[in-house]
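Structure below; questions to follow.
Only one protein chain is missing; all other protein chains are in place.
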Amino acid sequence: MATETTTTRDARRPVLTRLLRDRRARFALPVLATVAVAAVASPLLGDRSAATDTDRLLTGPSARHLLGTDELGRDVLARIVDGAAVTLAVATVAVGLALVLGTLLGLVAGYRGGWIDALLMRTVDGLLAFPLLVLALTVVAALGPGLRNALIAIAVVATPRFARVVRGEVLSLRTREWVSAAHIVGVPTPALLRRHLLPHLAGTLGVFAALQASTAIIAEASLSFLGLGVQPPQPSWGAMVAAGTDHLDASWSLSVFPGLAILLTIAAFNLLADALRDAFDAHRPDLTPGR
Amino acid sequence: MIGYLVRRLAQLIPVLFVVSVVLFLLLRLLPGDPTTEILGQEASAADRAALRADLGLDTPLWRQFLDWIGGVLTGDLGRSWLTDEPVAGVIVDRLPATVELGLIALLLAVLIGIPAGVLAAVRRRTATDSALTGLGVLALSTPHFYLAALLILVFAIWLRVVPPSGYVPFTEDPAGNLVRMVLPAITVGSTVVAVVLRQTRGSLLAALGEDYIRTAEATGLRRRRIVTVYALRNALVPVVTVTALQIGALMSATVVTETIFTLPGMGTLIVNGIFSRDLPVVQGAVLVVVTFVLLVNLVTDLVYAWLDPRITY
Amino acid sequence: MDTPSVHPALLSRRALLGGTVGALAAVSLAACGSDSGTAGGKGRGGTLTVGFDNEPTTLDPALSSAISSDRNVLNLFYDTLLRQDRDGSFVPALADRWTEDGRTVTFTLREGVTFHDGTPFDAEAAAFNLRRVIDPATRSTKAAALKNVGSVDVVDARTLRLTLKASDPLLLIHLAHEPGMMASPTAVKAGDYGRKPVGTGPFVFDAWRSKVQLTGKRNPTYWRRATDGSALPRLEQVVFRFVTDTKVLRAEVTTGGVQLVRTLPPEEFNQLAGDKQITMTDTGVRRSYYVALNVTRAPFNDPKVRAAFAMAIDREGVGKAAAGGQYDLAPSFATAKDWFYDPSITPPALDPAGAKTALGGTPVPITVVARRRAPDPTIAELLQSQLTAAGFAPKVEVLEAQTQLDRMRKQDFDAALLVIDIPRLDPSLSFDPYFSSRGSNNWSGLADSTLDRLLDTAAASEDRAVRKQAYVEVQKRIVDENYWVFLHQPKSPLIHSAKLSGIVLDVDGQWRLDEAALAS
């Protein structure tokens, strides 16, 4: 529908413009773009990241290995590029899954209210009272380690957070007059949720998703640190830093570079969240990141 | 107020029930035979079967759950499968380190996070503000295990100003205790300080834009008093929320931090318990942590009422 | 073994370390040997703090499950009827003397020894302990060690007689270790014994805070004297601090936070080389990494595929990457110092191309299970890379210990990476559980009558020549059939402060600290 397209573009333009003018976004977006490009382009490198060389262990940066080699003689740069895929997966798939599920639950709980709300929110309260890492750790330990299960665990952990934020937002949105007007004129509930509530959650969800992405990346890294994250030979930044800390004094570069990659990416998400928040002009205390 | 308190406590019951069920079932999903850890890898199959029966692992799941929850309700958290110690005793033994870690981290958050946040807000859009908010983002973006490793490397290995590990109870050797808690506390506290800093800055700026600040300015009050009394107090309400929300996050941080610094706290208790399949210990410890987090939420709501006279229960 | 491209820093460290090990070997021998007279003039008293990575779950020797590391702690509190020296010979301890007569062994007990709680040590007490291990109701993890003991009889207060069901060449060895450790019957009956041990040993149990530390205080009435007649033990107190992170452990050694550590991985102890405050001695203790192949199912039921696996593995590469070059290569669990060692046994040479040809072109999918504990995942990763290059399609699963062992017991794996500490008290303890068709840890699912016969021969004989012959045959068979592929043996030197002396080691390298002393 022609009008639809013009609107969405029109509606987002001010946010986008404000975002692009923001110093923090100007830092964050290129960093995240680089991560995305690396993740997508990594297959082009072939198995460079998997090739071990026991004659060239823990070498520092050199012309041949720009960022040095790791404890198995693999090229650190190639592994960082490869590891971007994991980070991207965590930030998109796990957070995306949580976003969809959490939004759905939050919408239902917030709009329907009543016992559904009570049941969902008690469950959410319970899940949120678990320390994030303990819950994620247990889920991964139960399902077995690996990327897919780590993603599921992170999604499980993040879903109630989204649900709570969305519910809160819906509770305040549903009293808006335009929602009442739509209700009065008989707009069916699903359409009402989709047309009148969801678009208004976009800002909150965008900010919150960016924050959750940073939380999720830290969670994945921590899981990997404890050995339950992505399994070898697939490189993950978190596991690389963890491995690197074992060799900190033998090769400073081993943990420093993946650590920097992870730090920059998380910082990018945090700054993007800040910039988005300002662009959407929403000052909300419950959007501060929590781990 | 009392009624509110009792009602909130009553509301905890369904939440805790959900928590217990989730916790119990999740842990039963863990693969691997717990008897392996207890008897060693060269134990015979018969010995392991006998031990499984001893531990009640051959009864149906619902039965095991009822046994456990029945014990919990009568104040008996069971015994460790691995060391046969009473779980409650183990937890009491492990609490001080974690509580101390959390308290120091919170103290840092209050002593550093709030003043820094105020400074950043007051000096908005200056180099000070940029530096403080930048540091905040940096602290938020550094994984705990990375920070911990770097701190150990620099302060314990290179500079040798603090011992790299070990835990001495505060009651036995206060100085020795504190010197060993510095690095872990900084590790755990880094995020909380950053979160509090950012929240203080944000909500103080929001408060400074309120009408009542303009009113206060129009009466000729000093800027200092306006910021510290008229704006900060209002700004603290969300800061308290966010800080309270950090309690749960703090527990996650302690899991990693205690592991690296080998502190005998709840974090290591839970993680080691999961890895060694010592499920009664994990169940008990997580239940205690979760209950604590829920109680903190409750206390937070009470603190609101104290901070904000508009709220009455 | 070194190639010129090795990192110079590593090379120099290794060179330094080699020198240190050589120089200290003599000191170590002096300390470990029977002549400890020189220790008399050394410092008395003081607190020894030990960094220990493997906290016991119980201090009840009858229930202890760790193969040997618990003994480092148990030796503080317990004595046995007899001791086994580093060279394998037996010397009196709580028993003054003993006689073997066919199927009976009679011990004459030392007089005037009491447990820490004042309970006298007599034949009743000794019988109580041995019967307790044998009694199925105790569910002692050591019951199998005394399986040949038919009855334990108290002849008189000082005389104890064991009647055997069958002759058992290993009985004395076992009695010299956990199964023979003497605990106070009074304390055992009092309950919760595992956390409140009471023995006759050089140190009295003081306190045990899980995951933090365990303390023992000097036993002022210890029966044992140094060769110069001076009282033992010399230390006032021993503190075991439980630290699992090897980096932290190394830092503690460096900063003097602990004066003795149980073990450090090569990448850590490599960095201690050159530190004058620290003594490192290669005492011959090794850890032996191996890959067990599951012969009960395809593809490793095919000897050709097993051979291909063996050809695919670059053991030196594994050693370099996982042990910082501080390793030996050996054909089996044997170390070069062991009496059953035979250097002529050689596994297939590294030949990835040959392996690939043997496998016939299509990648052979296999599942490798490994344990989540450094450096095992790293080794697994390296194996994965080497196997891939040799025509396998390996999938590595890094698992918790229980999960891994579960899978292995169910034979739900193709290749399993594991490690054991060597040497053990006796080769039968290393080989039987893993290679006998009845073995509790017969991971490969072997049912090889040749092996069974050889193992039985070796276990039944007391003649070392016969036994050596049998064990060499055993090793040959394992290597020829490629049931297992033995990887590298990382060194595990004894690491302690230069101020500490007088550590006596068990046959398998565990400490006795009664003669240890700290120079002020």
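Per-chain numbering from 1; labels A, B and C assigned in written order.
We take it that contacts are C-beta pairs under 8 Å (C-beta built on N, C-alpha and C of every residue); 3 or more make two chains touch, one makes a residue touch a chain.
Here is the rule we use: contacts and distances are computed from a predicted model.
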Can you tell which of "Dihydroorotate dehydrogenase electron transfer subunit", "NAD(P) transhydrogenase subunit beta", "Heme exporter protein D" or "ABC transporter ATP-binding protein" UniProt lists for the chain that's not drawn?
"ABC transporter ATP-binding protein"
Note: the excluded chain touches shown chains A, B
May I ask which residue of B:E42, B:E217 or B:D301 touches the chain that does not appear here?
B:E217
Where the unshown chain meets chain A, residue by residue
3-4, 6-7, 10-11, 176-178, 180-188, 195-196, 199-200
Using the touch rule from the top, list residues of chain B that touch the missing partner.
3, 6-7, 210-212, 214-223, 225, 229-230, 233-234, 307-310
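Just so it is clear, only the chains that are shown with their structure count from here on.
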Could you work out how far the Cα centre of chain A sits from that of chain B, in whole Å?
22
Report the inter-chain centroid distance for chain A and chain C in whole angstrom, where each centroid is the mean of the CA atoms.
46
Approximate Å spacing (C-alpha centroids) for the pair chain B, chain C:
39
Return the residues of chain A touching two or more other chains; collapse runs of consecutive numbers into ranges.
141, 245, 248-249
Give me the residues of chain C that touch two or more other chains.
247, 372, 399-400
In the complex with chain A, residue positions of chain B that touch it
11, 14-16, 18-19, 22-23, 26-27, 29-31, 137-138, 140-146, 149, 153, 157, 191, 195, 198-199, 202-203, 206, 238, 241-242, 245-246, 248-249, 251-253, 255-256, 259, 270-271, 274-275, 282, 286, 289-290, 293-294, 297
The residues of chain A that touch chain B in their complex are 122-123, 125-134, 137-139, 141-144, 214, 218, 221-222, 225-226, 238, 241-242, 245, 248-249, 255, 259, 262-264, 266-267, 270-271, 274, 283, 285-286, 288-291
Hey, which residues of chain C end up touching chain A in the complex?
3, 5-7, 9-10, 246-247, 267, 271, 314, 316-318, 320-321, 372, 374, 377-378, 380-382, 384-386, 388, 396-400
